[in-house]
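Missing here: one protein chain of the complex. Every other protein chain is in place.
Presenting chain A:
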Amino acid sequence: MAVALLIPFTFQLEPASGLILLGAAYTSTVAGGAVSAILLKIPGAPANIATTLDGHTMARKGHGAKALQLSFVSSAIGGVFGVLLLIFLTPVLAQWALAFGPSHLFWLAILGVTIIGSLDGSSVVKGLLSGCIGLWLATIGFDDIMGAQRFIFHDSLAGGINVIPALIGLFAIPQVINMFAKGRKRLDAEVLEVERHPVGDAIREVLRRGRALTIRTATGSIIGLIPGVGGQIAGLVAYDQSRKMSPEREKFGTGHSEGVIAAESANNATVGPSLVPLLPLSIPGSPTAAVLLGGLLIHGIFPGTDLFDNHPDVAWTFINSMLIGQILMCVFGLYIAGLAARVAQVPNAVMAAVVLALAIFGSYSVQTSMGDVYIMAALGTGMYFLERFGLSAAPLVLGLILGPIAEANFVQGSMIANATVGIGPYFFTGALNLTMIAVVVASIAYSVWMELRYRRFTTKEDAIEKEEALT
């Protein structure tokens, strides 16, 4: 979004200056989305959904500053690692990125679906139910491949449900309604004491969790390489894996630092690798990379061999700007962390109005469409009632994101399969397919095992207590 808005400005700039602007914006938007995810529980982009799970809980407990610091430090480490991969391993990784065909992307999306159930940790069934609602919402509109019309009852729905207004509505509106509902209390009754937190401690904490950090950064980089999926689900997959492997798994979701570190290091680690297919092969690996491609072309610079042979200065300026951008973003982030955490002290009444205004503005500005604002409001109001039944927004949004990926790749894959080897061999043979299927099966088996194991310990009273502690 930010990159697309800046493109027209770069027309008038020197190619190098223009690209520095785009590179820096590209690196910063993912990390910036964590600020609202932590403080307001509104993820700035799909990449930041996982950050809300622990980050916002930390902020509620008064550790907002700490959560922001952890998020920016791990973002920077993940981001720098991703860009270094881009610098040193592009030729090798580009071939690997191409290895993902429709069948593999389909299994990857299914892997994402298996995470849906266990995402918010309270109930697998409710998680899956929200996920299914999300998958259904994803079918609205003209479908991407065949152009069939589905559930279009009004013009605003013809383009389908855009993820950003949905994200804003599902996360922000239930909170706004809750804040208004609590409005009878005195304004200053709930003001939290914001704990100051030294930056050095945050850096030490991130480094202390080195194992989690390394694994998540690597996960993020690998997922970032896969064209078309990338940043949107890397954070969630990393968060999920972290929780499943951590000895302190029950702490996840209650404001555990490792949750923030895992999500943010992974989602920023996708930034560099998502450009791996773009620079040597001129294939954009993410929507933002596609916009960057436009920005390069407008200056007469063609990604591919031409870029590195004939414009090495421009290419390296661009890549280095992303590296420096990561570090500056971190410094700036740490500076504002102290100030931004004061957001938690704003009284509910004021906060609700501000969030509502931002939600409307944010939804409108994505495609300058009032239709998106209505969609945001409708989904948000619906989510408020769903939350009453214990459903949560994160799995719903994940369903909305994964639905089109799974569907489009299944349709494409089966069209290719029908013309060639047949559906069975196409989806179920080959090393990569089998590996993906094995991971999917393991993920399902683990969720079932956890559900059976923990059901014995968790009574209904515990669940209510936990919920009350959060609200």
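FYI, contacts are C-beta pairs under 8 Å (C-beta built on N, C-alpha and C of every residue); 3 or more make two chains touch, one makes a residue touch a chain; residues count from 1.
Here is the rule we go by: contacts and distances are computed from a predicted model.
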item	value
Omitted chain, identified by the protein name its UniProt record gives, among "Transketolase", "AAA+ ATPase domain-containing protein", "histidine kinase" or "Tripartite-type tricarboxylate transporter receptor subunit TctC"	"Tripartite-type tricarboxylate transporter receptor subunit TctC"
Chain not shown: contacting residue from A:14, A:144, A:201 or A:313	A:144
Chain not shown: contacting residue from A:339, A:370 or A:448	A:370
Among A:247, A:300 or A:424, residue touching the chain not depicted	A:300
Option from A:24, A:234, A:356 or A:379 whose C-beta touches the chain left out	A:356
Full-complex contact with the absent chain, from A:89, A:132, A:416 or A:444	A:416
Residue ranges of chain A at the interface with the undisplayed chain	3-5, 7-8, 11, 98-102, 141-142, 144-147, 149, 155, 158-160, 162, 180, 183-184, 187, 227-228, 277, 280-284, 287, 290-295, 297-300, 302-306, 349-350, 352-353, 356-357, 360-361, 364, 367-370, 373, 404, 408, 412, 415-416, 418-420
